Structures are given as C-alpha cells and as structure tokens.
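The structure appears below as structure tokens.
Every protein chain but one is kept in place in this view of the complex.
Now for subunit A:
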Amino acid sequence: MTALTLTNVNKSFGNVHVLKDINIEVEEGEFVVFVGPSGCGKSTLLRTIAGLEDVTSGEVCIAGDVVNQTPPSKRGIAMVFQSYALYPHLNVRNNMALALKQAKESKETIEERVAEASRMLSLGDYLNRFPSELSGGQRQRVAIGRAIVRHPKLFLFDEPLSNLDAALRMNTRLEIANLHDQLGATMVYVTHDQTEAMTLADKIVVLRDGRVEQIGSPMELYNNPTNQFVAGFLGSPAMNFLPANLLEDGSPNTLGVRPEDLALDDAGPLEVTTKHVEQLGGDTNVIADCHGHQITVRLFGQHAINAGQHLRLGIADGKSYFFDAQGNRLS
C-alpha cells in the first residue's frame, strides 16, 4: 500500500512559485529522503505534507485518504524539527505525552507509550528534566521520542541533524536508521546533506528549484544520474566536470568523471598540474588544474605527491558521463 501520494502538487507564495508539479509515491515502510540545495523547496514540500502549509493545487494523500483539508494533528503524522522545538515549559515526559493528552488517550496508554519510547531512545534517566537542562543530542532524542509515542502513519524529519556536531550527527544517523528498522514505519526525511541521503534512504528524491530532478535508490542515482545536477549533487568529493573537447576535438558537451574513477596513468588522456594534496590516511585527495579547470582525484591509500607536480590521469572504463549543453545526460 502507498503510505503517501503527492499528485501534481503546486505551491505559490504570492507570485513566487515554490513547488512545481510534484508527483511522488512513497510505499509503506519506505525511507524516503528529499535532498537538494537550500532554497529548492524541500522543507516547504515537507510542510505541505504535514499540513502546516496549504497546497495551491494538487492532492496530498496519506495512507489512501486525501488530506488536503485535514489539520496537521489529524493527519496521522509526526514531525521532528531541526531546532528540536521542544516545549520549554514542560519536562521530557510531558513533552512526549502532550500530543497523546490532546488526542484524549487514556492515562495507561500514555504511560505505556512514553515508557516504550524512552526505552528505545534510552531517555529513562531524563524524564523529569526540562529541555534547558539537556544537551543538543539529548534534546533531539526527546524530539524523536515525541514523534514515536504518537505511532504515526508517517514520520517527517526536517533536517534533524543539522544542529548537531559531526560525531553526534553520525550516531544519531545510525539511531534513526535503527529506529526505521525496528518500527518498520514510513519515514520522509529532508536534508541538504548528500551523505545523510545516501546512507539513510531507500529512495532519494532530488529537488532543484521546486522541481523533482530524479527519483530512485541511492545507487541508481549515483550510477545513473539523468542530468548534470544530480550527478554533481550526489557523491563526495563531487563529480568533476570538464569540457568534453579535452578528449574528443570539437565536442560541445560536458564530460563528468567521479574523483574515484580517475587513476594515475602515464598513458592517460588528461594532463594535470597538482595544486593541493589532502592526505587522509586511507585516501589521498589530489586537487589539480587541468587546462584551467579544477579537478579532484581520489586515490586509495597513501601517495607521495607534491603540489606543482605534473601528472597524467586515466579514466576507468565506462565511467565517463557525458552531458549536453542543457545538462541532460547523453547515453
């Protein structure tokens, strides 16, 4: 069964057309990530699903019901925000219980669900603390707990990790992935961070300027991007783009090569001058200049390369992507 269907969703704020004809289907139990640069409309899309914004036209269906006219609290959704958005005047227990109290659930149900969520997120010791007495990571766990207790049909995450530091971000990311496995719930997750998208998603939706650029599994999108934007957005370090006439004379197209598909090769077609070398231990990233274009090469292991050195690079077989002047992929 489909958990969420968006049909021709449009959203305008006055004259500004923010979402343009969005069509997305999310299956039950799927983890879908909306990813795109800032200002692409991904958070607005999430807010229209939540019912915090009305759609200008189109239809939002949750679990088969059209919910265009349903208020957020009746949509069977729960949302986790970037700024945690905990109620400052309530302690952790009441923060989690509030939605259930509003829905007039019995005391036993509330007790049981709060206990269940605090066990899953190991929040048991903090139930009587106030948000101002918690660290950032704990607050985000409470926010997630507040979503879990509602047993929603749909979890919505709005950049939940952006306010956490790097180490905590990775832990919480794993925690969210575990949660998805344990609960088997449908989750929609918004982020601008392609690593989060790649690691968490069953399905990625890449957005740009309010339009869907491509939908697919992480590896589909990585290996088979339909256009230059998707190719450049996913993958870190990002794909290199060079004029294709470096390889074949007179071609107006653009050549795309991922940094890891380049290798040192004395007979290779690309001649570069290294500008900067990043030694990461496991990898070596070489940033080089190729006829006035910057190019990043990711070499495995450790290499003794210095800045200013001249190198020749080869491209792994079948790993070159070509895009036309409009950025569409040429097969």
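Here, contacts are C-beta pairs under 8 Å (C-beta built on N, C-alpha and C of every residue); 3 or more make two chains touch, one makes a residue touch a chain; residues count from 1.
The definition used in the following text is that contacts and distances are computed from a predicted model.
The chain not displayed here is annotated in its UniProt record as "Carbohydrate ABC transporter membrane protein 2 (CUT1 family)", chosen from "Succinate dehydrogenase cytochrome b556 subunit", "Carbohydrate ABC transporter membrane protein 2 (CUT1 family)", "Xylose transport system permease protein XylH" or "DNA 3'-5' helicase". Residue-wise, the contact with the chain that is not shown comes from A:N163, picked out of A:N10, A:T56 or A:N163.
Only one residue from A:L6, A:L19, A:I77 or A:I176 touches the chain missing from this view: A:I77. Among A:L98, A:A115, A:L183 or A:I215, the one in contact with the hidden chain is A:L98. Shown as candidates are A:S132, A:N306 or A:Q326; the residue that touches the absent chain is A:S132.
In the full complex, the hidden chain is touched by subunit A at residues 13, 47, 50-52, 71-74, 77-79, 81-89, 98-99, 102-103, 130-132, 146, 158, 163.
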